[in-house]
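Note that one protein chain of the assembly has been removed; the remaining protein chains are unaltered in position.
Then we have subunit A:
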Amino acid sequence: MEPTTAPTKPQFSPAAQAEIKRLLTHYPEDRSKSALLPILHIAQAEFGGWVSPEVQDLVAETLGIKPIEVYEVSSFYTQYNLKPVGKHVLEICRTGPCMLRGSDELTAHLERITGAKVGGTSPDGTFTLKEVECLAACGFAPIVQVREKYYEQLDTPEAVDAMLSELKSLVHRPILPWEETGLPNSLKNY
């Protein structure tokens, strides 16, 4: 759909609405606020990889809670992006075990070749670099997560190049969180 010039109130797609309806059945009727975190995940995937104040208002309206109840949650959890991001958000694990296997060098390398600084987006809007704390795959360090996919053992330029060319070849960002993105190698080959 072509973007319109006048700002319009965001709306969930029918697929997202169906998923939200399913999620709400998981909790007692008077406890629907429990669905807030999963719905924010859906909202972030649907509306360009971040949750704007308008999108958060939509989430509040969907759950019948006050907007402040959404804001205080979205600002607490690091996975919700509160400002616009690039097409691919590269979450680089910088915690101890990854550091021991070269995450500092990986971060510097990614800054050089993507043109993005940590916390920022590359000039062409393709990559946002974000440092995160522990992705729980320490035995396969260093690691980058892009949406639902883990790229592991990124300790050679070749491995990093392979990741970036795979990302660049994607026509669009995976849109919805329930789209399959495949398992990391460490989970395929235990």
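FYI, a residue touches a chain if its C-beta (ideal position, glycine included) is under 8 Å from a C-beta of that chain, and two chains touch if they have at least 3 such contacts; residues count from 1.
Following the convention adopted for this analysis, contacts and distances are computed from a predicted model.
When the listed names "Iron complex transport system permease protein", "YeeE/YedE family protein", "NADH-quinone oxidoreductase subunit F" or "Putative beta-hydroxyacyl-[acyl-carrier-protein] dehydratase subunit" are checked against UniProt, the chain not shown comes out as "NADH-quinone oxidoreductase subunit F". Considering the whole complex, the residue from A:Ala18, A:Leu100 or A:Leu170 that touches the absent chain is A:Leu100. By the touch definition given at the top, subunit A reaches the unshown chain through residues 26, 28, 31, 33-38, 40-41, 63, 69, 72-73, 76-80, 94-97, 99-101, 132-141, 145, 148-149, 177-178, 180-183, 186-187, 190.
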